[in-house]
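Missing here: one protein chain of the complex. Every other protein chain is in place.
Right, subunit A next:
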Amino acid sequence: SCSCTVVSKQPLASKMAGADSDDSLYPIAVLIDELRNEDVQLRLNSIKKLSTIALALGVERTRTELLPFLTDTIYDEDEVLLALAEQLGNFTMLVGGPEYVHCLLPPLESLATVEETVVRDKAVESLRKISHEHSPVDLEVHFEPLVKRLASGDWFTSRTSACGLFSVCYPRVSSTVKAEIRQHFRTLCSDDTPMVRRAAASKLGEFAKVLELEYVKSDIISLFTALASDEQDSVRLLAVEAGVSIATLLPQEDLEALVMPTLRQAAEDKSWRVRYMVADKFSDLQKAVGPEITKNDLVPAFQNLLKDCEAEVRAAAANKVKEFCENLPEDSRETIIMTHILPCVKELVSDTNQHVKSALASVIMGLSTILGKDNTIEHLLPLFLAQLKDECPEVRLNIISNLDCVNEVIGIRQLSQSLLPAIVELAEDAKWRVRLAIIEYMPLLAGQLGVEFFDEKLNSLCMAWLVDHVYAIREAATCNLMKLVEKFGAEWAQNTIVPKVLGMANDPNYLHRMTTLFCINALSEVCGQEITTKHMLPVVFKMSNDQVANVRFNVAKSLQKIGPVLDSNCLQTEVKPVLEKLASDQDMDVKYFAQEAISVLSLA
């Protein structure tokens, strides 16, 4: 069948001008026909070019023909509906501007009731977008009735969609309509289905933001309290986030009476998922309630979360340790950390669950900046060292990745004695991903430790990775060498690593010989012309006689790669003959890459 999509390069204006010329209509006709093609990819393609179709049809036909068709197109695949929902959010000008924007409501309304969450969410997003393009009158005449219809729909899909639309209408309607909207929202908060209550709970915060303070205090607080004690865990946990938003809206003196009892209850909820949510939102919560409540309520609550019986909760709380401490009021920060938080942190260092330890390890180093040099050396250093020796590689890795912030506070020498054994151990870990991660931190560590320390302790590790049995490690090790040379300079390279790299060219294992070539590829540029020509090039030439074809064609590739570093005389007199010889190699691949190098280096 003829299903090719023709996209016209002509400007649209000419297309519309020549309305009776089939030439200009043809591409649009194809697009329209493909709206109902059997191939979903073609339908998707047409939907993504919906604006082209609308432009060709003109605003009137778009309103009277295209939109009614799209309103009924709800049987399509999710990806098509998703694209349609997105397109309609940008369609205002194509239906005739803000005056006619309400024509977009029917198709979006039908999309807001489909079962697929992503489609519904996108439809709601577009509805929210075009709500701003409605005049206040149109908002009340067209938009608000749609919200009401969705809110009182038979199926919960439509009611969940309604939840996201209240906050965009509310600020722009009359007080009578406002009262109705508040009533609708109240009804949805006590809907029979948990889906709708979840949607309402997740939009409670944003709805509260657009309400007048008196209604926040009267309506929102009671809805929040009810949702936070819902029988469904999944509803209660969403109420936590709403609580944070509501707390930011209320004056300090009302927080204690209106929000805190519910939040305290959430922090001690029977369900670990709700407590997890509290832990996860703890920093936002802390900012929302201010320093006084933080000192009196949140500190003990945080201690409890750090000691929670469920590991998921402890891990979430452990993740927040640094942020929580940072945001403590300055006057009592150190006391609170030393007397209340640090004891819990100490326990977490030897937690039974590795995710908890790992979460802690990712933030614990940050405490040193907050506590200063003396406290760090006395109290934190033992914890870092314990974590560096942890049996779980992830924990050790998280510590190593954050070394820089401790370096700033106490200097790396303090740590290096204990640090080194841990690094060596990770460098030899049985899991190649762990080794890979360590390699990636090597340039950072090298920079922190200095060249002397590096040569003495770490250089041999870096060389050992070049002969790792996993290719990804050898590749990363090559790249690591280049970064080290960038840090320590060409002279250092010539003295320490280049001899070792070139030595591998005589290795009996052809994989190691190839590693030499890969290293040369990576190093030639940072080492510069002199080292490359004097030391590397002869080795490459020698390898062009290698008995393994893979090595020979990598020689060709290497020559192509390092060519730009060499001077033209050397290219013509030395490189060219070698490549020519390789170009007449009996192996097809060697020939191919040699010819490619010749043409790229313009040696033909």
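The rule is simple: a residue touches a chain if its C-beta (ideal position, glycine included) is under 8 Å from a C-beta of that chain, and two chains touch if they have at least 3 such contacts; residues count from 1.
Everything that follows uses one rule, which is that contacts and distances are computed from a predicted model.
Novice: Write down which listed name, "Large ribosomal subunit protein mL43", "DNA-directed RNA polymerase III subunit RPC6", "Serine/threonine-protein phosphatase 2A 55 kDa regulatory subunit B" or "dihydrolipoyl dehydrogenase", is the UniProt protein name of the chain that is not shown.
Specialist: Per the UniProt record, that chain is "Serine/threonine-protein phosphatase 2A 55 kDa regulatory subunit B".
Novice: One chain isn't shown here. Among A:N90, A:S234 or A:S332, which residue touches it?
Specialist: Selected residue, touching the omitted chain: A:S234.
Novice: Out of A:Y100, A:F185 or A:W272, which is the one that touches the chain we can't see?
Specialist: Candidates A:Y100, A:F185 or A:W272; residue touching the omitted chain: A:W272.
Novice: Touching the missing chain, which residues of subunit A?
Specialist: Counting only subunit A, the missing chain is touched by 2, 19-20, 22, 25-26, 28-30, 32-33, 35-36, 56-57, 61, 65-66, 68-69, 72-73, 75, 113-115, 117, 155-158, 193-195, 198, 231-234, 269-273, 309-312.
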